[in-house]
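Reading through the C-alpha coordinates given below for one structure.
Only one protein chain is missing from this complex, and each of the others stays in its spot.
The first chain written gets the first letter, and so on, giving A and B; residue counts start at 1 in each chain.
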Amino acid sequence: MFSILSRDTRFFDLLEKGSAVVVRTAEAYAELAQNYSNREQIVSQIRRSEHDGDSVTHQTLALLDKSFITPFDREDIQTLIKRMDDIIDEIDAAAKRLTLYRIAEVTPWLAKQTVVLVRATRLIADAVGQLRNLKNPGRMQEHLIEVHHLENVGDDNNHAAVAELYETATDPILVMKWKEIYDLTERAIDRCEDVANTIEGIVLKNT
Amino acid sequence: MFSILSRDTRFFDLLEKGSAVVVRTAEAYAELAQNYSNREQIVSQIRRSEHDGDSVTHQTLALLDKSFITPFDREDIQTLIKRMDDIIDEIDAAAKRLTLYRIAEVTPWLAKQTVVLVRATRLIADAVGQLRNLKNPGRMQEHLIEVHHLENVGDDNNHAAVAELYETATDPILVMKWKEIYDLTERAIDRCEDVANTIEGIVLKNT
Partner (left out) sequence: MFSILSRDTRFFDLLEKGSAVVVRTAEAYAELAQNYSNREQIVSQIRRSEHDGDSVTHQTLALLDKSFITPFDREDIQTLIKRMDDIIDEIDAAAKRLTLYRIAEVTPWLAKQTVVLVRATRLIADAVGQLRNLKNPGRMQEHLIEVHHLENVGDDNNHAAVAELYETATDPILVMKWKEIYDLTERAIDRCEDVANTIEGIVLKNT
(Lines give C-alpha, C1' and ligand atoms only; values in the text may rest on other atoms or scores of the structure.)
Protein backbone atom coordinates (compact mmCIF):
# COMPACT_ATOMS: atom_id res chain seq x y z
CA MET A 1 0.00 0.00 0.00
CA PHE A 2 1.03 3.58 -0.58
CA SER A 3 0.87 6.52 1.75
CA ILE A 4 -1.18 9.49 0.61
CA LEU A 5 1.97 11.34 -0.18
CA SER A 6 3.54 8.70 -2.37
CA ARG A 7 0.24 8.31 -4.17
CA ASP A 8 0.19 12.03 -4.94
CA THR A 9 3.74 11.85 -6.25
CA ARG A 10 2.80 9.15 -8.69
CA PHE A 11 0.16 11.36 -10.32
CA PHE A 12 2.65 14.17 -10.74
CA ASP A 13 5.17 11.71 -12.15
CA LEU A 14 2.67 10.48 -14.72
CA LEU A 15 1.55 13.97 -15.72
CA GLU A 16 5.18 15.00 -16.20
CA LYS A 17 5.86 11.85 -18.16
CA GLY A 18 2.87 12.68 -20.35
CA SER A 19 4.01 16.25 -20.91
CA ALA A 20 7.50 14.98 -21.81
CA VAL A 21 5.97 12.78 -24.54
CA VAL A 22 4.06 15.82 -25.83
CA VAL A 23 7.28 17.87 -26.10
CA ARG A 24 9.14 14.97 -27.71
CA THR A 25 6.39 14.52 -30.31
CA ALA A 26 6.33 18.23 -31.17
CA GLU A 27 10.13 18.25 -31.46
CA ALA A 28 10.04 15.28 -33.83
CA TYR A 29 7.45 17.11 -35.95
CA ALA A 30 9.72 20.19 -36.12
CA GLU A 31 12.61 17.88 -37.05
CA LEU A 32 10.42 16.41 -39.81
CA ALA A 33 9.89 19.89 -41.27
CA GLN A 34 13.66 20.56 -41.15
CA ASN A 35 14.90 17.21 -42.28
CA TYR A 36 12.22 16.01 -44.66
CA SER A 37 14.37 13.47 -46.51
CA ASN A 38 14.31 11.39 -43.29
CA ARG A 39 10.51 11.48 -43.28
CA GLU A 40 9.75 7.76 -43.15
CA GLN A 41 11.87 7.35 -40.05
CA ILE A 42 10.60 10.45 -38.27
CA VAL A 43 6.96 9.68 -38.98
CA SER A 44 7.47 6.19 -37.48
CA GLN A 45 9.08 7.80 -34.44
CA ILE A 46 6.05 10.09 -34.02
CA ARG A 47 3.82 7.05 -34.36
CA ARG A 48 5.73 5.38 -31.48
CA SER A 49 5.33 8.55 -29.39
CA GLU A 50 1.63 8.38 -30.05
CA HIS A 51 1.58 4.89 -28.52
CA ASP A 52 3.66 6.17 -25.57
CA GLY A 53 1.10 8.92 -25.05
CA ASP A 54 -1.74 6.37 -25.04
CA SER A 55 0.16 4.27 -22.55
CA VAL A 56 0.74 7.16 -20.09
CA THR A 57 -2.93 8.13 -20.44
CA HIS A 58 -4.07 4.61 -19.64
CA GLN A 59 -1.69 4.36 -16.68
CA THR A 60 -3.05 7.63 -15.32
CA LEU A 61 -6.68 6.58 -15.73
CA ALA A 62 -5.92 3.21 -14.12
CA LEU A 63 -4.23 4.93 -11.16
CA LEU A 64 -7.25 7.23 -10.83
CA ASP A 65 -9.54 4.21 -10.70
CA LYS A 66 -7.75 2.66 -7.77
CA SER A 67 -6.90 5.82 -5.82
CA PHE A 68 -9.12 7.16 -3.08
CA ILE A 69 -7.18 10.37 -2.70
CA THR A 70 -5.91 12.44 -5.58
CA PRO A 71 -3.90 15.68 -5.51
CA PHE A 72 -6.59 17.52 -7.51
CA ASP A 73 -10.14 16.74 -8.56
CA ARG A 74 -10.27 13.36 -10.20
CA GLU A 75 -11.96 14.84 -13.28
CA ASP A 76 -9.35 17.54 -13.69
CA ILE A 77 -6.53 15.00 -13.77
CA GLN A 78 -8.46 12.97 -16.32
CA THR A 79 -9.15 16.04 -18.47
CA LEU A 80 -5.52 17.18 -18.26
CA ILE A 81 -3.98 13.87 -19.32
CA LYS A 82 -6.54 13.38 -22.10
CA ARG A 83 -6.03 16.84 -23.51
CA MET A 84 -2.27 16.39 -23.53
CA ASP A 85 -2.88 13.19 -25.45
CA ASP A 86 -5.07 15.13 -27.91
CA ILE A 87 -2.04 17.30 -28.82
CA ILE A 88 -0.07 14.18 -29.67
CA ASP A 89 -2.92 12.73 -31.72
CA GLU A 90 -3.21 15.87 -33.86
CA ILE A 91 0.54 15.93 -34.50
CA ASP A 92 0.51 12.25 -35.42
CA ALA A 93 -2.43 12.78 -37.78
CA ALA A 94 -0.69 15.72 -39.48
CA ALA A 95 2.69 14.01 -39.80
CA LYS A 96 1.20 10.79 -41.12
CA ARG A 97 -0.58 12.68 -43.90
CA LEU A 98 2.69 14.08 -45.23
CA THR A 99 3.85 10.60 -46.21
CA LEU A 100 0.40 9.16 -46.88
CA TYR A 101 -0.33 11.90 -49.43
CA ARG A 102 3.18 11.59 -50.88
CA ILE A 103 4.00 15.25 -50.27
CA ALA A 104 7.32 15.80 -52.07
CA GLU A 105 8.55 18.75 -50.06
CA VAL A 106 7.48 20.80 -47.08
CA THR A 107 6.74 24.52 -47.01
CA PRO A 108 8.34 27.28 -44.90
CA TRP A 109 4.91 27.85 -43.30
CA LEU A 110 4.88 24.31 -41.97
CA ALA A 111 8.35 24.74 -40.47
CA LYS A 112 7.22 28.01 -38.88
CA GLN A 113 4.15 26.40 -37.32
CA THR A 114 6.13 23.48 -35.88
CA VAL A 115 8.41 26.00 -34.13
CA VAL A 116 5.34 27.65 -32.55
CA LEU A 117 4.09 24.22 -31.55
CA VAL A 118 7.37 23.19 -29.90
CA ARG A 119 7.44 26.42 -27.92
CA ALA A 120 3.85 25.93 -26.73
CA THR A 121 4.47 22.33 -25.64
CA ARG A 122 7.59 23.30 -23.67
CA LEU A 123 5.64 25.99 -21.82
CA ILE A 124 2.98 23.41 -21.02
CA ALA A 125 5.58 20.97 -19.72
CA ASP A 126 6.98 23.73 -17.48
CA ALA A 127 3.52 24.48 -16.13
CA VAL A 128 2.75 20.79 -15.54
CA GLY A 129 6.02 20.55 -13.59
CA GLN A 130 4.91 23.44 -11.36
CA LEU A 131 1.68 21.65 -10.42
CA ARG A 132 3.68 19.82 -7.73
CA ASN A 133 4.30 23.05 -5.97
CA LEU A 134 1.31 25.33 -6.33
CA LYS A 135 2.29 27.36 -3.28
CA ASN A 136 5.26 28.59 -5.24
CA PRO A 137 4.24 28.48 -8.90
CA GLY A 138 7.12 30.60 -10.17
CA ARG A 139 6.48 31.98 -13.63
CA MET A 140 3.62 29.56 -14.37
CA GLN A 141 1.05 32.29 -15.06
CA GLU A 142 3.36 34.01 -17.53
CA HIS A 143 4.01 30.71 -19.28
CA LEU A 144 0.33 29.97 -19.64
CA ILE A 145 -0.40 33.46 -20.96
CA GLU A 146 2.36 32.89 -23.50
CA VAL A 147 0.56 29.71 -24.65
CA HIS A 148 -2.57 31.78 -25.32
CA HIS A 149 -0.44 34.22 -27.28
CA LEU A 150 1.12 31.38 -29.30
CA GLU A 151 -2.35 30.11 -30.16
CA ASN A 152 -3.08 33.48 -31.75
CA VAL A 153 0.23 33.36 -33.61
CA GLY A 154 -0.61 29.86 -34.85
CA ASP A 155 -4.00 31.08 -36.00
CA ASP A 156 -2.54 34.03 -37.91
CA ASN A 157 0.16 31.84 -39.46
CA ASN A 158 -2.46 29.35 -40.57
CA HIS A 159 -4.60 32.03 -42.18
CA ALA A 160 -1.60 33.43 -44.02
CA ALA A 161 -0.45 29.94 -45.07
CA VAL A 162 -3.87 28.95 -46.43
CA ALA A 163 -4.37 32.31 -48.18
CA GLU A 164 -0.95 31.90 -49.85
CA LEU A 165 -1.79 28.32 -50.78
CA TYR A 166 -5.01 29.46 -52.45
CA GLU A 167 -3.23 32.35 -54.22
CA THR A 168 -0.29 30.46 -55.62
CA ALA A 169 -1.15 26.79 -56.04
CA THR A 170 -2.11 25.39 -59.39
CA ASP A 171 -2.92 21.78 -58.50
CA PRO A 172 -6.25 21.70 -56.60
CA ILE A 173 -5.59 18.23 -55.19
CA LEU A 174 -2.30 19.43 -53.73
CA VAL A 175 -4.14 22.40 -52.24
CA MET A 176 -6.60 20.04 -50.54
CA LYS A 177 -3.77 17.95 -49.10
CA TRP A 178 -1.97 20.98 -47.69
CA LYS A 179 -5.16 22.56 -46.36
CA GLU A 180 -5.71 19.43 -44.30
CA ILE A 181 -2.11 19.29 -43.04
CA TYR A 182 -2.08 22.98 -42.13
CA ASP A 183 -5.40 22.70 -40.32
CA LEU A 184 -4.28 19.65 -38.32
CA THR A 185 -1.07 21.46 -37.35
CA GLU A 186 -3.00 24.51 -36.21
CA ARG A 187 -5.33 22.23 -34.28
CA ALA A 188 -2.35 20.77 -32.43
CA ILE A 189 -1.50 24.33 -31.31
CA ASP A 190 -5.15 24.93 -30.34
CA ARG A 191 -5.00 21.81 -28.17
CA CYS A 192 -2.05 23.35 -26.32
CA GLU A 193 -4.35 26.21 -25.38
CA ASP A 194 -6.97 23.69 -24.18
CA VAL A 195 -4.30 22.22 -21.90
CA ALA A 196 -3.35 25.71 -20.67
CA ASN A 197 -7.04 26.36 -19.85
CA THR A 198 -7.24 23.08 -17.94
CA ILE A 199 -4.13 23.91 -15.91
CA GLU A 200 -5.49 27.40 -15.14
CA GLY A 201 -8.72 25.83 -13.91
CA ILE A 202 -6.76 23.50 -11.61
CA VAL A 203 -4.69 26.40 -10.24
CA LEU A 204 -7.82 28.45 -9.60
CA LYS A 205 -9.48 25.68 -7.62
CA ASN A 206 -6.38 24.77 -5.62
CA THR A 207 -4.87 28.06 -4.50
CA MET B 1 -19.92 44.93 -0.93
CA PHE B 2 -23.04 43.99 -2.84
CA SER B 3 -26.24 42.51 -1.60
CA ILE B 4 -27.26 39.17 -2.99
CA LEU B 5 -29.85 40.86 -5.11
CA SER B 6 -27.56 43.39 -6.71
CA ARG B 7 -25.05 40.66 -7.37
CA ASP B 8 -27.68 38.66 -9.24
CA THR B 9 -28.53 41.71 -11.29
CA ARG B 10 -24.95 42.03 -12.44
CA PHE B 11 -24.98 38.53 -13.91
CA PHE B 12 -28.15 39.29 -15.85
CA ASP B 13 -26.64 42.58 -17.00
CA LEU B 14 -23.54 40.80 -18.30
CA LEU B 15 -25.50 38.05 -20.04
CA GLU B 16 -27.67 40.66 -21.75
CA LYS B 17 -24.62 42.66 -22.71
CA GLY B 18 -23.14 39.48 -24.19
CA SER B 19 -26.29 38.68 -26.14
CA ALA B 20 -26.38 42.25 -27.47
CA VAL B 21 -22.84 41.78 -28.85
CA VAL B 22 -23.99 38.54 -30.50
CA VAL B 23 -26.89 40.31 -32.23
CA ARG B 24 -24.68 43.22 -33.28
CA THR B 25 -22.09 40.85 -34.78
CA ALA B 26 -24.72 38.91 -36.72
CA GLU B 27 -26.24 42.16 -37.99
CA ALA B 28 -22.83 43.35 -39.17
CA TYR B 29 -22.36 40.05 -41.01
CA ALA B 30 -25.75 40.50 -42.75
CA GLU B 31 -24.71 44.05 -43.61
CA LEU B 32 -21.48 42.66 -45.08
CA ALA B 33 -23.49 40.40 -47.39
CA GLN B 34 -25.69 43.33 -48.47
CA ASN B 35 -23.03 45.97 -48.77
CA TYR B 36 -19.97 44.03 -49.86
CA SER B 37 -18.08 47.00 -51.29
CA ASN B 38 -17.64 48.21 -47.67
CA ARG B 39 -16.13 44.90 -46.71
CA GLU B 40 -12.84 46.07 -45.19
CA GLN B 41 -14.65 48.36 -42.81
CA ILE B 42 -17.37 45.88 -41.83
CA VAL B 43 -14.90 43.02 -41.30
CA SER B 44 -12.90 45.31 -38.93
CA GLN B 45 -16.10 46.15 -37.11
CA ILE B 46 -16.87 42.44 -36.66
CA ARG B 47 -13.32 41.97 -35.40
CA ARG B 48 -13.94 44.66 -32.76
CA SER B 49 -17.18 42.95 -31.76
CA GLU B 50 -15.21 39.76 -31.34
CA HIS B 51 -12.98 41.55 -28.81
CA ASP B 52 -16.08 42.96 -27.07
CA GLY B 53 -17.45 39.43 -26.81
CA ASP B 54 -14.19 38.21 -25.24
CA SER B 55 -14.30 41.08 -22.80
CA VAL B 56 -17.86 40.36 -21.64
CA THR B 57 -16.97 36.67 -21.30
CA HIS B 58 -13.95 37.47 -19.15
CA GLN B 59 -15.95 39.89 -16.99
CA THR B 60 -18.59 37.21 -16.45
CA LEU B 61 -16.05 34.53 -15.54
CA ALA B 62 -14.27 36.97 -13.18
CA LEU B 63 -17.57 37.82 -11.48
CA LEU B 64 -18.31 34.10 -11.12
CA ASP B 65 -14.93 33.60 -9.45
CA LYS B 66 -15.59 36.12 -6.75
CA SER B 67 -19.32 35.48 -6.19
CA PHE B 68 -20.58 33.08 -3.55
CA ILE B 69 -24.13 33.22 -4.73
CA THR B 70 -25.21 33.10 -8.35
CA PRO B 71 -28.71 33.26 -9.83
CA PHE B 72 -28.25 29.87 -11.56
CA ASP B 73 -25.71 27.10 -11.35
CA ARG B 74 -22.24 28.51 -11.72
CA GLU B 75 -21.49 26.07 -14.56
CA ASP B 76 -24.62 26.98 -16.48
CA ILE B 77 -23.71 30.68 -16.47
CA GLN B 78 -20.21 29.78 -17.63
CA THR B 79 -21.55 27.54 -20.39
CA LEU B 80 -24.08 30.14 -21.52
CA ILE B 81 -21.62 33.03 -21.83
CA LYS B 82 -19.02 30.82 -23.55
CA ARG B 83 -21.49 29.46 -26.07
CA MET B 84 -22.70 32.94 -26.92
CA ASP B 85 -19.07 33.85 -27.50
CA ASP B 86 -18.73 30.80 -29.78
CA ILE B 87 -21.39 32.29 -32.09
CA ILE B 88 -19.35 35.47 -32.40
CA ASP B 89 -16.13 33.53 -33.05
CA GLU B 90 -17.69 31.57 -35.92
CA ILE B 91 -19.07 34.75 -37.51
CA ASP B 92 -15.69 36.46 -37.16
CA ALA B 93 -13.94 33.45 -38.72
CA ALA B 94 -16.36 33.39 -41.65
CA ALA B 95 -16.27 37.14 -42.29
CA LYS B 96 -12.48 37.31 -42.08
CA ARG B 97 -12.16 34.64 -44.75
CA LEU B 98 -14.14 36.68 -47.26
CA THR B 99 -11.41 39.32 -47.36
CA LEU B 100 -8.51 36.96 -46.62
CA TYR B 101 -9.41 34.79 -49.61
CA ARG B 102 -10.05 37.90 -51.75
CA ILE B 103 -13.62 36.85 -52.58
CA ALA B 104 -14.74 39.32 -55.25
CA GLU B 105 -18.47 39.10 -54.67
CA VAL B 106 -20.88 37.39 -52.33
CA THR B 107 -23.62 34.94 -53.26
CA PRO B 108 -27.37 35.13 -52.64
CA TRP B 109 -27.03 32.01 -50.47
CA LEU B 110 -24.69 33.82 -48.10
CA ALA B 111 -27.11 36.74 -47.79
CA LYS B 112 -29.91 34.28 -47.10
CA GLN B 113 -27.96 32.54 -44.36
CA THR B 114 -27.00 35.79 -42.62
CA VAL B 115 -30.71 36.68 -42.43
CA VAL B 116 -31.40 33.33 -40.72
CA LEU B 117 -28.48 34.00 -38.37
CA VAL B 118 -29.71 37.49 -37.40
CA ARG B 119 -33.15 36.12 -36.66
CA ALA B 120 -31.72 33.33 -34.48
CA THR B 121 -29.50 35.71 -32.50
CA ARG B 122 -32.39 38.11 -31.84
CA LEU B 123 -34.51 35.25 -30.50
CA ILE B 124 -31.63 34.26 -28.24
CA ALA B 125 -31.27 37.82 -26.96
CA ASP B 126 -34.99 37.86 -26.17
CA ALA B 127 -34.70 34.58 -24.27
CA VAL B 128 -31.62 35.78 -22.35
CA GLY B 129 -33.57 38.88 -21.35
CA GLN B 130 -36.36 36.66 -19.97
CA LEU B 131 -33.93 34.82 -17.67
CA ARG B 132 -34.36 37.67 -15.17
CA ASN B 133 -37.96 36.77 -14.76
CA LEU B 134 -38.41 33.03 -15.02
CA LYS B 135 -41.71 33.12 -13.13
CA ASN B 136 -43.16 34.93 -16.10
CA PRO B 137 -41.17 33.81 -19.12
CA GLY B 138 -43.59 35.18 -21.71
CA ARG B 139 -43.03 33.69 -25.14
CA MET B 140 -39.56 32.33 -24.30
CA GLN B 141 -40.43 28.71 -25.13
CA GLU B 142 -41.80 29.68 -28.55
CA HIS B 143 -38.69 31.72 -29.25
CA LEU B 144 -36.39 28.86 -28.39
CA ILE B 145 -38.38 26.41 -30.51
CA GLU B 146 -38.06 28.89 -33.37
CA VAL B 147 -34.24 28.79 -32.93
CA HIS B 148 -34.33 25.00 -33.38
CA HIS B 149 -36.42 25.51 -36.50
CA LEU B 150 -33.96 28.09 -37.83
CA GLU B 151 -31.11 25.64 -37.30
CA ASN B 152 -32.91 23.24 -39.64
CA VAL B 153 -33.45 26.01 -42.16
CA GLY B 154 -29.75 26.91 -41.97
CA ASP B 155 -28.85 23.28 -42.50
CA ASP B 156 -31.08 22.94 -45.57
CA ASN B 157 -29.81 26.23 -46.99
CA ASN B 158 -26.24 25.09 -46.51
CA HIS B 159 -26.87 21.80 -48.28
CA ALA B 160 -28.52 23.56 -51.19
CA ALA B 161 -25.76 26.18 -51.34
CA VAL B 162 -22.97 23.60 -51.37
CA ALA B 163 -24.76 21.39 -53.90
CA GLU B 164 -25.20 24.40 -56.18
CA LEU B 165 -21.58 25.37 -55.66
CA TYR B 166 -20.49 21.89 -56.72
CA GLU B 167 -22.84 21.87 -59.71
CA THR B 168 -22.00 25.23 -61.16
CA ALA B 169 -18.50 26.28 -60.15
CA THR B 170 -15.61 25.88 -62.53
CA ASP B 171 -12.68 26.99 -60.35
CA PRO B 172 -11.99 24.28 -57.73
CA ILE B 173 -10.00 26.68 -55.51
CA LEU B 174 -12.95 29.06 -55.41
CA VAL B 175 -15.18 26.12 -54.51
CA MET B 176 -12.92 25.28 -51.57
CA LYS B 177 -12.99 28.86 -50.32
CA TRP B 178 -16.79 29.06 -50.48
CA LYS B 179 -17.25 25.62 -48.93
CA GLU B 180 -15.30 26.84 -45.90
CA ILE B 181 -17.22 30.14 -45.66
CA TYR B 182 -20.61 28.43 -46.02
CA ASP B 183 -19.70 25.83 -43.41
CA LEU B 184 -18.52 28.44 -40.91
CA THR B 185 -21.73 30.41 -41.43
CA GLU B 186 -23.85 27.34 -40.87
CA ARG B 187 -21.80 26.58 -37.77
CA ALA B 188 -22.62 30.03 -36.40
CA ILE B 189 -26.32 29.11 -36.74
CA ASP B 190 -25.65 25.72 -35.10
CA ARG B 191 -24.08 27.56 -32.15
CA CYS B 192 -27.31 29.50 -31.74
CA GLU B 193 -29.04 26.19 -31.19
CA ASP B 194 -26.38 25.24 -28.60
CA VAL B 195 -27.23 28.45 -26.76
CA ALA B 196 -30.96 27.66 -26.99
CA ASN B 197 -30.26 24.21 -25.50
CA THR B 198 -28.29 25.79 -22.66
CA ILE B 199 -31.09 28.24 -21.88
CA GLU B 200 -33.66 25.41 -21.96
CA GLY B 201 -31.51 23.48 -19.47
CA ILE B 202 -31.41 26.49 -17.15
CA VAL B 203 -35.16 26.99 -17.38
CA LEU B 204 -35.79 23.31 -16.63
CA LYS B 205 -33.63 23.39 -13.50
CA ASN B 206 -35.00 26.66 -12.19
CA THR B 207 -38.77 26.43 -12.59
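In the analysis below, a residue touches a chain if its C-beta (ideal position, glycine included) is under 8 Å from a C-beta of that chain, and two chains touch if they have at least 3 such contacts.
Computed from a prediction, not measured in an experiment: that's the story for all the values here.
Engineer: Have a look at A:69, A:160 or A:173 and name the one touching the chain we're not showing.
Structural biologist: Checking the options A:69, A:160 or A:173, the one contacting the hidden chain is A:173.
Engineer: Given that one chain is not shown, which residue among A:40, A:65 or A:105 touches it?
Structural biologist: The one listed residue touching the chain not shown is A:65.
Engineer: List the residues of chain B that touch the chain left out of this view.
Structural biologist: Residues in contact with the chain left out: 159, 162-163, 166-167, 169, 172, 175-176, 179, 204.
Engineer: Under the stated touch rule, tell me which residues of chain A contact the chain that is not displayed.
Structural biologist: 65, 96, 100-102, 172-173, 176-177
To be clear about the criterion, only the chains that are shown with their structure count from here on.
Engineer: Go ahead and note the Å separation of the Cα centroids belonging to chain A and chain B.
Structural biologist: Measuring from centre to centre gives 29 Å for this pair.
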